[in-house]
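Complex shown without one protein chain; remaining protein chains in place.
When the chains are written out, they are named A, B and C in that same order, and each has its own residue count from 1.
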């Protein structure tokens, strides 16, 4: 289904080449001031054509809110919104009507539904994430009063990777370069790599690191609804995501318990803290007040501006070469999407947790 | 909440030191023969005390079904079941009443609920997974007629790891050694490592690889309910899980699209196949008929049989040393749990997909 | 929350005086031809200003579909749609900003949310039902292939009531008169009563009877999801609904079991039937293949074109008199809404039931 979240719930619709993408945000607390510039700013971070690194496809991506906001403030009623699709060069896709692009959803959609909109990937298009960014932006506005800060950045592109933990970086650098990487030198190398890959009509993957700071203790459920399970599901639902880890993650499995356990102590304010944070801010599925940090793996974009072998609907061998305008690396534009999904997970968990002591 | 799944839904209850753990399995199709020996066999694979590698705590873990089965066959009504807790040495835990064990859920539970059952971790206890194994065993029985095969094995313990892809191994070897690793030599090394770690009162983590074979095309939803997102959420909801990846996973991010894309061809039976399977059997969130394979990272068990520094409820610095019987490595016993959760995800997706063409 | 249904799910948004009302229809089976004229026709049945009996407020109520339909056919992707609000005379409501209208939601909204859009009732406005009619129209199109027929009609206005069971009436008469009553004589009396009430600035209630024909055996769940419980919840969620009964309903409680039980027999086609249908087509929560019939009570519209005593936000006694254009009787326009909600309940139950034998 196309809904996300339990109490703060986003329902989305829209294909890249239909009239619009949009959604309904349900469960928004009343009385929240809606800063339209902030929301549009988040959309602009996701927008194609924002830098030389991304697809030159230009879309205004202007959001129109249709309900749930009265005199600039949320009313507690569902917020409907749409973003019109403008620069649809559907003819770029006419040659795709009869074939299955490698590592795209063409084949699986056709088999599952017996029909598909061949233009631009339908629901698998990156345009679907517009609605996520809007939902996440509204969630961020709600989270402001809790002083919870959500940050994501590109930590790896191809084989160029940041080796320090997130605490080593100055987050204010992230938005200053088009790769959205806080290490300026590495950012430049990444940008170079992307340009090189793009020039060859190829694509490249990478990793985004996410950090949540200022979380209260108690978010998440002990069993199936563990905080990191919700977060992982959210990240894995983003296009091209192939893996998720938090805290010590995959690397931690080589360590002993005595090395990895996070020892408690009483901090200066009297608050119980842990000396290390291998747990990644979550213990037993519930946040412990330390920072939550995690990494999301993204595969290279499947659409290549070079020839690939594939089959058509009749099962004949054919060659496909994408026309149109496409990203060579999804990472820079995926940063705001990772943040958006994180914000919705956090707010939903916060709302669920508020009931416990009702 | 304590329910898992949409149409095939498991709801669980129970703490390690309460009267019983159990659950309700809802949405079980009618007319399925319930092979009690098979289900008990699955529980035995999870049971403590099954080998020298695992905790010597002995529990019969005998499941009693209370409803939903009539004359050996499911009726379509919910299946209630319980497994009594027998060997609860609650006194082993009396010293824990007033302190927070490092990297356990003690602190987060206390903060979230204002109360906790200090004996053995409550809902965070490994005993909670009994209900998952029962649910998964029932799901496996339903899946038999679809000829879907689910296999999991230990692919890494500490720094000892299998380096070949799953296709290189003979799955019939897995259950022949207590580590549940298909590489006999590596299995022996892993067992040795676990024994060594255990002797030092320490613990060690590892990785479990899961494989789903025989899946139809079409399982999973395009957007938030992507097949791998559901699977990832399931895996991350297992105790001690720290990461999930599928297909080419984290390693794949260094590759170019031209290397990683899975090229389609028409197989011998006329079925459309892919020459490689870096997608891990899922494209656009929907299964494509190839094998789904994935890896789950498990951190070392938090309970150590050696002294650790921590704080008590009054915020004073204290030393804790676990008494009782505990696993030094959770991997061997987590293999059936990974399979169980996988089986439930697959069946739920299968049921959801069956509606599409209703 | 603002979603309805489990597998066929409608999520709605929109207030009467915002930019638009609309929704997302999720779970629509792929391959269904979307007859735009039919859908617009359903909206026209609900539209204000369609006859002298209803409010003269004229809205085009033109629906725009934004996704999920490709070349005239559903794709299985969510269908987003909007209907713009046009004739909002918000100034008609300015005097309501500071007071609570009797038997409206003004007071409860203000208390619940601490804020409200005072113009026209917000989410409690009859305009919210536009989205229901669109969802129901799509459901009806899906149901066509199952040959399930859903009919509703006005069976009572004030004290003028139809006394015969639904089987006594010719349903083709319903849409021929503005009251939507199959008894022409009674329809005329009802119209007269409504006109009289309206002339006095007053309003009047009534009853709508619904009938579902051609249902398969097996829809509904045995326990909480009984078919009639789902149907009842749907009906009671319509504005101004005060009661729901099905089959023999309230009147049946005076009968003995020996009078009311529906005796089985084998019909001409070999199908098992019941000689009477006091059960209203549902036994043990599950449809038995007989017609489902039910009645929904609607209270008189709360908005009066005459003076009423009330209080303002400061708790002072004030007088309110509605300006603007309002219905004196909601029944005629509620008929398509009852049908729409019924269609969605039926389709959702049909989809859920299709899994049982997966």
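Quick notes
Keep in mind that, in the parts below, a contact is a pair of C-beta atoms (placed from the backbone, for glycine too) under 8 Å apart; a residue touches a chain by one contact, two chains touch by 3 or more.
Computed from a prediction, not measured in an experiment: that's the story for all the values here.
Here the missing chain is touched by one residue of C:53, C:207 or C:292, and it is C:207.
Of B:12, B:177, B:209 or B:342, it is B:12 that touches the chain left out of the display. One chain is missing from the display, and on chain C it is touched by residues 1-4, 12, 100, 102-105, 107-109, 111-114, 121-124, 128, 156, 158-159, 197, 202-207, 217-218, 221-226, 228-230, 232-234, 236-237, 242-250, 252-258, 260-266, 270, 272, 274, 278-280, 283-288, 295, 297-304, 306, 308-311, 315, 317, 353, 356-357.
Residues of chain B in contact with the chain left out of this view: 1-3, 9, 11-15, 18-24, 26-27, 30-31, 64-68, 70, 73, 75-80, 82, 112-117, 122-123. If you put the missing chain back, the residues of chain A touching it would be 7, 27, 29-30, 76-77, 222, 350-351, 354-358.
Everything that follows uses one rule, which is that only the chains that are shown with their structure count from here on.
The most distant chain from chain B is C, comparing centres defined as mean Cα coordinates.
Counting every residue number used by either copy at the chain B-chain C contact, over half are found in both chains. Mean C-alpha position of chain A lies 26 Å from that of chain B. Put simply, the C-alpha centre of chain A and that of chain C have 39 angstrom between them. Chain B and chain C, compared by their mean Cα positions, are separated by 46 Å.
Across the assembly, chain A contributes residues 1-3, 12, 112-114, 122-123 that each touch 2 or more other chains.
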